[in-house]
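One structure, as C-alpha cells, below. Some questions next.
Note that this complex is displayed minus one protein chain, with the remaining chains in position.
Each chain carries a letter (A and B) given by its place in the written order, and its residues are counted from 1.
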Amino acid sequence: MQTSEVKSKFESILNEQEDVSTGIAAIMTLMEVLKHYNSITIQGLIEELKVAMEAMKDTNYSAAAITSGCELFRRFITLGTMDYHTFDECKEIMLKRGNLFLKKLKEAKGKVMKLGSQFIIDGSKILTHSRSRVVLHTLREAAKQNRYFEVFVTKSQPDDSGIRMCKDLTELNIPCTLILDSAIGYVMEEVDFVMVGAEAVVESGGIVNKIGSYTMAVCAKAMNKPFYVLAESFKFSRVFPLNQSDLPDEYKYSPEMRKRDLSKEHPLVDYTPPALITLLFTDLGILTPSAVSDELIKLYL
Amino acid sequence: MSKLNKDVSQKDVVQAVVVAEYFGNEFAPITNDTPLALLPLLNVPLIEYTLEFLSLGGIEETFLFCCSNVDTIKQHIKKSIEKSAGWSLTMQVRVIVSESCRSFGDCLRDLDAKGLIRSDFVLLEPGIVGNIKLLPILKKHVDICKADKGAAMTLVLQEAGVGQKGRCLYEELLLVATTNYRVLLHQKLGVSKKRKIEVPLEMIMDNSSVNIYHNLKDTHLAICSASVLPLFSDNFDFQTKDDFVRGLLMNEEILGSTIYWHRISGSEYAAAVTNWRMYQSISRDILHRWLYPLVPDMGISSQHRNYVHLQNNIYRSKDVHLTQNSSLIEDVIIGSGTSVADKTNVSRSIIGESVKIGKNVVIEDSYVFSNTVIKDHCDIKHSVIGHDCVIEPQCKITQACILGDGVKLHKKTVIENELIQSQKPKDELLTNKLNEKAYKLKIQNCSTEISDSEEDGLLSRKLLRLHIHEEDVPSDDESFKSTDSEDELSYTTSPVPDDTNLFLNEVIDSLARGFEDKLQCDNLILEINSSRYAYNVTVKEVNFNVVKAILTLPFQLFVGQAYLQSLRLLLVYFSPILTNYLRNVSAMGDCLQAIEEFASTNNELNECVAAVLNWFYDKDYLSEEVILDWFSSIDSNTRFYARVQPFTNWLQQAEEASSSGDE
C-alpha cells in the first residue's frame, strides 16, 4: 500500500466511524496493510507496517495514540509469528488473530465505562478536560443508571474541544458548565474529583494528554482532590518521559507545526507524572500508577 | 431448624411471651385492616423489630399471643421464616391464638391455663422495640429470686430526661424503690391529674434509705417469675400490667409478692409503640441509631441490605429515583421503588416503598406508607398516610391527620386534624363523607370505644394527640406559632432577651454619638449593621430597635425640652437611617410595634403619638394600609387607642375623599 493510500484509509476510518478512537483506527489501518501485503517475508511486512505507521503519524491526529496502538500491534505480530510452514498460512493466522485482538480492544471501552461509572455517586461534581470519548461514555453510563451529578468542562484551547464536549453532555441531559482553561484553580475547590481521558499512558504510570491536563493535576493535588484517568490498555505506550521537554516532538506538535520554528509553537499535549494520578481505570481493572508500569514491563520484557 | 428444636426441648430454654394484641383503637383507622404487629415502622413490620430484638437478646423460644387478625400474623411469621429472617435461626416462634381474650390480663390467664411456661420468662407488651441484652437481666432476676422468694417481676426501665421526646407524656412515671432495687411505689402520673405526689410515710420509715425517681421511662418490658401467671389467674381484676404492679404493691402482704426493677444503661434502648406520639419518637430514635444494630441500613431481620445511611440521618434505598432539585433535608428514610419529582422537599419523614411523589410537594414530620401516590403541589405536615392512598394535586393535610389505607382525596382538599378512612363506617350518623373513598371519623366517637378503664384520662389523652406533632417538634418554628397565635407579638411584651437588649443599647449609643458629632448617617447604618451581626439579632429586631432607639433619644440628648420638638429634629436628622430600614410592609409593622410599645411605657410619646405617626406617614415611611391594619389590631380600651384614633379617622376620611374625588 502506498503512503497516501494508508493516510486516506486511516482518515476515512476516523471520519466515517464516529465512535472509533485514534488508536483503534490506526490498528484497523494496519490490518488493511496486512491484508493487502503481497510479498512473502516477515521482515518485509514489519518494514511495511513501520512505513504505514510513519505515514499515519504525519496526519493531524494524535501521534501519541497512533504510536501506542501501532507498537502494540507490531508487538503482537512479532509474538505471533512462530513456526508456520508457509507465509500465507502465517498471514492467515495473523489476520484471524488480528481481528480477535481488535474485537477485544473494542470491548475495552465498555469495561472502563463500567469501572469508572461506579465512582460517580449522586450529587458529585466532576471536572473534566477537553473532549474524551471514554469520559463522555462513562458519564453517559452513570446518567443512565439514574445518578445525578454535575460536570465542569474546560474550554480547552487551542481547538476548543471542550465546547463540543459540553454540547454533547447537554444533549444527554447532564448538567454541565463550560469553564475557561484559566479557571481550573477557581472551580477546583467545589469539585469532588477530576476525571480525564488520556492519549497515551507511559511507562512511568503517567499519562500524555491534551495540553492543560498537567495544570489540572497539579491543581487537584494541591487541593487534595482525586485525579482519575480513564484509558483503555491499547493506549499504553513505551516511552518514559522525564519531563515536559523530554516528550517526543511528534507527540507535541502536528506535522504542520513541525515544519516551522518549534520554539514559537504551542505544544498540543503535556505529560502528567504518576505522582499526581490517583487511579487509572483500564480494561485490565482499576490500577494504581505503579501497577501500570508493571503491566508494561511485563509486556515488553 | 428441626435439629435445633430437639436440642432445645432437652434443656431449660429461655422463653419470652409477646402479647401481640393491642386492646384499643388508638391507631384507627390505620389498624382497621392491619394488626398493630404489622404496622410498618420505618418500612418494616413492627413485629420484626420485636422478634429480632428477642433473638439478639438471647431468647430461644417465643410465644406470640394473638386474638384477632390471626391469619395475617401467622402468614407473616411463616413468610419470614421462609425468608430465613435473622431471628428464625436462633429462636423458635409459636403463635398462640385465643380469640376470646379481651385484655392483656385475659391473655396471661389463658397462657396460664395452657401451661406452656415452665420457668422465668420475659414478658412483652405489644409493640416493643429494643436492643437490650436480656440474658444478664434474666440472671439478675434469678439471683434476686434466690434472695427473695416472693420476687415476681423485674420491671425494665430506661433513664430518660424530662422533656425528652422518648418519654410518653401520659406515662410519666414516679418510682420509689429501695437501694437494692425493690419497688415500693410505682405510679403512672399521666393518668392522675394531681399536682402533688404522696409518698406514704411508712415507706420512708420502714426503709433505711429509698430512692425516688422521676427520670425513668417505661420500656413495657418485664422479667417474670413463673408465679406471675397464677397471680393473674387468681386476680380477675388485673387487666393490664400496670394493674398487676399496682395490685401487687398495694396488697404486698396478702399476695406475698414483690417487684424489682432494672435500669438499662449504655447503648441499650427499648420502648413500646403505644400511641402515635410514641410511634413518632421511636421512629426518630431509630433513625438516630439508638436501636443499633437494629437500624435500617443493616437490615432489621433480613440479611439483605436495602438502605444506605447518608449524612443528616438520611436513609435511602438503592433504587430511589431522585432528581437534582428534590431535596431530602434530615431524618428521612425513603423506601425502594419510590420516586420523588422536582422541587420537592422531604424532611423528618418516613416514606414507604413504591411511593410516587409529585413536583413541589412539601412533606414534613409525616409518615407515608407504601404504594401511595402524592401528586403535585401537595402539603403534608405532621400526618400519617396509609397504604395505597391517592392524594390529588394541591391537597393540604396538616395537624395530625391520619389517613387509613386506600383513601382517595380529591383535588384541593384541605384537612386538619382528622381521621379519614376509605370505607363507609357502619355507624352512619357519626360520619362525614368527603367522597366515595374518604370518610371522616369523629374523634370523640373513637374515644368512647377505648377500653372502659381510665375514663378520666381520656380527655387529656385525646387532646394530647391533637398536639402530638407540634409539641414534639420544637425545632419547627412554624408549628410553634400555629399553636399559639399570640406568639408573634410576644417579644414586645415579654422581657427582651439579653442580646437584643445589648443591641438596643449599642444602637442608642451609636445614634447619640452620631447626632452629637454630626456623623454621616451612612456610617451609622454600617455601625448598626455590624452590631447586628455581633449580637446575632434578626432583621425584625433590628427594625424594631432602631425605631425604638430614636424614640428614646430625646430623653438622653435634650433633657428637659419638649419631647415632640426634639424628636422631630432627630427624626429629620436620622431620616436616611429610617429610609434604609423601613423598606417594606413588614418593616413598617415593626416600626409601628416599636411606637406602640414605647408609647405604652412612656407618657410623652403617648401624648403626641398622632403627630409622630403623621410625620412618618407624611414622609412615606409608613403606608396607609399598614397603619390601618395595625390600628385594627390594637386593644380599643387603651388610652393609646384613643390617642391614635383621630389620626386614623382622618386617614380613612382622606381616603374616602380621594376615592370620591376620583369619581
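Convention: contacts are C-beta pairs under 8 Å (C-beta built on N, C-alpha and C of every residue); 3 or more make two chains touch, one makes a residue touch a chain.
By definition in this document, contacts and distances are computed from a predicted model.
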item	value
UniProt protein name of the chain not shown, from "Chloride channel protein", "Small GTP-binding domain containing protein", "Trafficking protein particle complex subunit" or "Translation initiation factor eIF2B subunit beta"	"Translation initiation factor eIF2B subunit beta"
Listed residues A:Ser21, A:Thr67, A:Ser213 or A:Ser233, member touching the removed chain	A:Ser233
Of B:Gln75, B:Ser119, B:Thr179 or B:Asn312, the residue in touch with the unshown chain	B:Asn312
Residue of B:Asn32, B:Thr178 or B:Asn215 touching the missing chain in the full complex	B:Asn215
Options B:Phe104, B:Tyr269, B:Phe503 or B:Phe598, residue touching the unrepresented chain	B:Tyr269
Chain A residues that touch the omitted chain in the full complex	72, 75-76, 79, 97, 100-101, 104, 118-119, 121, 124, 192-193, 226, 233, 236, 278-279, 284-288, 290-291, 294-296, 298-299
Hidden partner chain, residues of chain B it touches	55-56, 82-84, 86, 89-90, 131, 158-166, 215, 265-269, 288-293, 297-299, 303-305, 308-313, 330, 474-475
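One rule holds in what follows: only the chains that are shown with their structure count from here on.
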item	value
Complex contacts: residues of chain B adjacent to chain A	321-324
Interface residues, chain A side, partner chain B - complex	122, 146, 148, 150, 175
